[in-house]
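Every protein chain but one is kept in place in this view of the complex.
Let's look at chain A:
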Amino acid sequence: MTTASDLFSRTAVRLSIIFALLIGSTVLAGVSIIYWQLSAGIEEGIKERVTENRDALAAIDASDGFGEMTEVINREASSQRPTGTILLLTDGSGKFVAGNVAGIATFDGWRLIGENGLDRVSGLTNPDDSYFTMWSPVSKGMLLVGGSDRDLQVVQSTLLGGLLWELAALVILAVASGTLVARRAQVQIDAISRALAAVANGKLARRVARRHTGDDLDRVAEQINHTLDQLQRVIKRVDQSSTDIAHDLKRPMGRLRQKLDVALRTATDVPAFRTEIIASLEELDIIVETFEALLRIAQIEAGARRERFRLLDLRNLLTEVTEIYRPVVDDAGDVLVVQLQGFNSAIVNGDGELLVQLFVNLIENAIRHCPAGTTIRVALHVGLNGPRVVVADSGPGIPLEEREKVLHRLYRLEKSRSTPGSGLGLSLVAAIAELHGARLTLDDNHPGLLVQVDFPRPPTVAH
């Protein structure tokens, strides 16, 4: 369950709050300007109305006399509807003559007087109102005219109230949507972390449950699942090869133990001991050889040899290898056919020592896994895409479904279990081919095995 502080720490929520504050302050600033301008305008209007009232009364005073003005003021003051105007006429000594308020001392300019500060003589009152007031001299005294600020109050409270609601709504909306987004993301993130935790605990088959919304988190989940697939494959392969190594080493170890045991139990003289010890050493050598081959493959796969690559002519290299192996093939009762004709250069960028080992392994495999009388063909073709080397035999071949597997470390065909070897020959070939960017293909030679190695053209050599 997500707690409030948890929720607040999420980016989406934080962002939505910041967003709300930003918009809120912008709106506040905008509305403040409008507020002050509008207030100033309305205040101006009220004062204008007050001045007009004063001018109208002063005009009566001037044309019809003080008495007539007093009459008008009295009529106004006794009005039963709210006029929003306060009036006070005093005589020369400052005594009340007419008006709806009393007891206000004279002052210069404008003054805002609250309803509470007024001594009401008549008229309806509104305790919240204030009045913009001014004293003006008339023929026989002083005249105070004031106008209510009600209009101003209405506009101001409308503006302020509206703004507050707007701000509140904005903040609530932003926070709520941010929280919603954060919660949605959280569900997905929780699913991802649960899946990863399960994988870390050994449940390698666990995957992130996808929602297929296509959003970025869903794409992340897809990528994580893809990575986990790869990881599972790699781990499975590592597991498999450790099992294979253990399995393949157990047999020579077992034989070694038997030999030492036999020597201990039955050998009584030095020659008998020697025989068993020599046999034991041979078993040990097989074990060491397997380890060396594994290390060699690992080092080749690590790619450090690439630094020593040089331009080599595969035709020279194959000529040499086939010359070295012709007597070996002859002695095995097989036939070696070498086809290295052609004029195109068979230059590759590579490691001569390793390439020799690659071809030697292929030729030796053909010699060792085929019955006498087999034809072994070594051919070189130089095509547009680069040199292709073929080593083919007319032996028993490799069944289609096993061709992929024989490239794996320590994999041996069931029928070849009886012949000595580590089961690493072809995986070494595959590792060397890969180091050279060459494509290794196993195919049917009808009958027999056809191994094809397609080398890339070295970039520095023009076709």
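We adopt the following convention: contacts are C-beta pairs under 8 Å (C-beta built on N, C-alpha and C of every residue); 3 or more make two chains touch, one makes a residue touch a chain; residues count from 1.
Definition applied: contacts and distances are computed from a predicted model.
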(request) One chain of this complex is missing from the view, so tell me which of "ATP-binding cassette domain-containing protein", "Winged helix-turn-helix domain-containing protein", "Iron complex transport system permease protein" or "Multicomponent K+:H+ antiporter subunit F" is its UniProt name. (result) "Winged helix-turn-helix domain-containing protein"
(message) For the chain left out of this view, which of A:99, A:123 or A:425 touches it?
(response) A:425
(request) May I ask which residue of A:111, A:305 or A:381 touches the chain that does not appear here? (result) A:305
(request) Please pick, from A:68, A:128, A:239 or A:323, the residue that touches the omitted chain in the full complex. (result) A:323
(message) If I consider the whole complex, including the chain that's not displayed, which of A:269, A:331 or A:401 touches that chain?
(response) A:331
(message) One chain is left out of this view; which of A:261, A:292 or A:404 touches it in the full complex?
(response) A:292
(request) By the contact definition given up top, give the residues of chain A that touch the hidden chain. (result) 278, 281, 284, 288-289, 292, 295-296, 299-300, 304-305, 308, 323-325, 327-328, 331-332, 353-354, 356-357, 360, 364, 367-368, 420-421, 425
